[in-house]
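Of the protein chains in this complex, all but one are displayed in their positions.
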Amino acid sequence: MNVPFSHLLIIAFLLFLMGLASILVRRNVIRVLIGVEIMLNAAGLVLVGSSALWNKVDGQLFAVFLMAIEAAEVALALALVIYLRRRKGTLNINAFNEMRG
Amino acid sequence: MATVVFYILAILALLGTYLCVTRSNPVHAILYLVNVLFAVALMYYLLGAPLVAAWEVIVYAGAVMVLFVFIIMMLELTPDQEMSRVGWLRWGPTVLLAMVLFCTLVLFVAVDPETSRVIVDTYVAPKAFGYALFAKYPLAVQVISFHLFIAAIGAYYLGRGGGSRKRSREEGDE
Amino acid sequence: MNELTFYPLLSLLIAIPLGGAFLCVLSRRSSGLCRWLALLSSGAVLVLAGSLFRLPDQTGWLLREDYAWIDTLGARFTLGLDGVSLLMVLLTALLIVMAVLVSWRTISEKTALYFSLLLALEAGLMGVFLALDLFLFYICWEIMLIPAVILIVVWGEEGSLPAVFKFIFFTIGGSLLMLLSIISLYYLHGEQTGVFSFSLEALRLTKLSGSLELWIYLGFLLAFAVKIPLVPLHIWLPDTYCKAPTAITLLLSGVLAKTGIYGLYRFAFQLCPEAAAKSFAWLSIVALVTVFYAAWTAFGQSDIKRLLAYSSVSHLGFIVFGLSVSNRTAMEGSFLQMFSHGITMGAFFALTAMIEERIGDTRMERLGGLWGRAPLWSFFFLVVALSSLGLPGLNNFVGEILILAGAFQSLPWLGAVAVPSILLAALYILRLVRHVLWGVSPAGLIWTDVGRREIFILVPFLILMVWVGCWPQTFLDPLQQVAGLPFFEGAVALKGGVLP
Partner (left out) sequence: MRPEFISLIPLLPLGGALINILFGGRLSRRVSTGLAVVSVALAAFMVVAFWSYAAGGGTRVELYTWIEASGLRVPLVLLFDSLSASMALMVTGVSTLIHIYCLGYMSREKDYVRFFVLLNLFVFAMLVIVLAGDLLVLFLGWEGVGFCSYALIGFWYREGRNADAGQKAFVMTRAADVFLLIAMLWLFRIFGTFSIPDIMARTELIPAAAATPLVLLLLAGACGKSAQFPFMSWLPDAMAGPTPVSALIHAATMVTAGVYLLCRLFPLVMLSAQGMAAIALVGILTAGYAALCALAQDEIKRVLAYSTMSQVGYMFVALGAGTLSGAMFHLYTHAFFKSLLFLGAGCIVLLGGENNIFRMDRAARRNPLVFGTFLVGSLALAGAPLTSGFFSKDGILTTVFSRGSGLYELVWVLGSLTAFVTALYTFRLLYLVFGGKEKTRGEIPTLSFSMAVVLPFLAVAALFGGVINLPAIFGGNETLRHFLEGPDVIQGFVAHREEIILTALAVAVFAIGWLAAYGLFRRESALRDNMASRFFRSGFYIDQLLETLFQRPFRTLARFWDRATERQLFDGFFSGLGNMTFGGAKIVRRMQTGRLSTYLGSFAWGLLFLASFFLCCALGG
């Protein structure tokens, strides 16, 4: 395989960017969560890539940690989505403003 | 050969992500995302991380995405058409951020010779991976497992309707 | 040292009220039991404090205790008793007993909490007056605040919250500055010697550059000036005094204000002697402004509590004046005056509490002609008023004359300026007496003379007033050799010379 690390960075960057756009632009909670998933994947890609670049196992380990934490997050987040949907009957994130100052 | 496959996968991933973000139907979006995840998993494999790749497929594509689909189906989400009404305040940072990040990236790539180094073929055997995981980061493993445990309890509590009891009480108060 | 030092008497002074507070909480079911528990434990402290009366030895300390505490910080549990702290400890013990008696009947809700907080307050006060370790001192200083605030908020008059906010704002603001000073001293000392310690004796040896010493001194000074309080830091005081339950006002004015003066002398002056000596001129002027301004403002009040609050400020300013003229006589006068002022104000607020108990109000226009209604009560009131305006033969005169005589030795002009304060005191006190005792009672005033419990409160005050007024030696002798005073001898350089 003959891929410069910079290319990998660019790919991860583009993924991250699209995830970010999804978060900022979408109002549906599910879509926001999907954006988060994409961003996390971009991060994982860089981690694994750097692990390969420097020939160290740590990057991969962190990618796994990332995955585990992310799984936990999704579990909780989706449970919350159900809960919120039940409460407000909508998934529009702007409907949830109980924390208004 | 591997290089070509890698680039194809990269393009697939980017394309899939773009479609995932832009499609208005959430089910479609999820399906595109599954594609992306597969592509990324293969990229992991090519980068010498077979174990991570396997888990990517199992955990992400297998578990998380199924969960998403399940939720979307359960809540009967309809396609949303709110993309057009998005103001600059929300697009603005995205675009600007993209530009700044891009500049940073370019600068980084230009300045640091390390980035232009080619990724050589590496391979981390599952055994070595496991040794490293449990010998070097035992505390992190502990913490993360605890984290998962608590998340499970939380999800159980919320899913069982712990919140709804509270809600009914609040309504009763009103 | 004698055999008594074998027992940890000073720690007991702190431990007994704490134990009493704990027992009060345990027996919260029976409010009567709580009252008696509070009375017993505070009485035990009083007996213990009285038994500490003796003459100082060569070191100036009557008693000293030192235990290991938090080694990693270098903080130790060091307590020391010298003549000044002896008077303050005695005063605290006495006034807490009086506060318990004063609130015997007025507190009917949450009795256990009330009395245990009162005892906790006593423990904090004892700690402040005994601590020789700055860490311990600071802890006690803050602990003292918590029961006081809760007592005011829960049992105070309606609308006490803004007053309490003011109180907290000022006090915390001041004590944070003090904390800053303490910490910087701690670090400087640690850097210089390699030994990190909060001990007063150790920190006194810290070498400080002039401006640094001044800043550290200012931190202490502000904290204590708020507590005393000196004008213009007194804004929290009138409202707090008015809204607090009267038993607490008694303590606020009788003891809590003294913690400021005590801290000034024990910590601020001794830790930063040079800065203190430099500040004396300003401090004495501020103190005099306090004396006159507060007395004058007191004259314009129509509420007894408010009037007494300002009067207290005025008298406290006079005590600070005595400390800041850098003369040994005046200083001993100040220490004695701290004690006398506590007695007078304690008695005054005890009498005010009786007014409040009877008519639920302390406005002067609600009163009048009480001599005809309640001669005994009026007699006590008159004597306390006379003591407050400095009639010779009663307690306040002795301290005042010592302060004035000392002030005349070192700063004659300032001393002469201070003298008219006796006239101002007479003005507002006589106005108070005129409105309360003389004239005709307003229609519908129902008033019963003092009962047995109230006589039991007032008679000790009366005895002490005459005692201090006629035989002040009992209280002056322990002050003859006060610990850690040598720096003052150098500061009295202005001695000699005559007015032109």
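Letters A, B and C mark the chains in the order given here, with residues in each chain numbered from 1 onward.
As a convention for this text, a residue touches a chain if its C-beta (ideal position, glycine included) is under 8 Å from a C-beta of that chain, and two chains touch if they have at least 3 such contacts.
Given the structure is predicted, the values throughout are model-derived calculations rather than measurements.
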Given that one chain is not shown, what are the shown chains it touches?
A, B, C
Among C:F22, C:W215 or C:W296, single out the residue that touches the unshown chain.
C:W296
Interface with the undisplayed chain - residues on chain A:
20, 23-24, 27, 32, 93-94, 96-101
Residue ranges of chain C at the interface with the undisplayed chain
165-166, 169, 232, 235, 238, 293, 296-297, 299-301, 327-329, 332-333, 336, 369, 371-372, 375, 386, 391-393, 397-398, 401-402, 404-406, 408-409, 412, 415-416, 419-420, 422-423, 426-427, 430-431, 434, 437-440, 470, 472-473, 476, 479-480, 498-500
Suppose we count only contacts with the excluded chain; which residues of chain B make the list?
89-90, 93-94, 96-97, 100-101, 103-104, 107, 111
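By definition in this document, only the chains that are shown with their structure count from here on.
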Could you please state the distance in Å, as a whole number, between where the Cα atoms of chain A are centred and where those of chain B are centred?
4
On a C-alpha centroid basis, what's the spacing between chain A and chain C, in Å?
63
Of all residues in chain C, which are in touch with two or more distinct other chains?
none
In the complex formed with chain B, which residues of chain A make contact?
1-11, 13-22, 24-28, 30-31, 33-35, 37-38, 41, 44-45, 48-49, 51-53, 55, 57-58, 60-61, 63-65, 67-76, 78-83, 85-87, 91
In their shared complex, chain A is touched by residues of chain B numbered 2-3, 6-7, 10, 13-14, 17-18, 20-21, 26, 29-30, 33, 36-37, 40, 43-44, 46-49, 51-52, 55-56, 59-60, 63-64, 67-68, 71-72, 74-75, 77, 80, 82-83, 86, 90-91, 93-94, 97-98, 101-102, 105, 108-109, 114-122, 124, 128-129, 132-133, 136-137, 140, 144, 147-148, 150-152, 154-155, 158-159, 163-164, 167
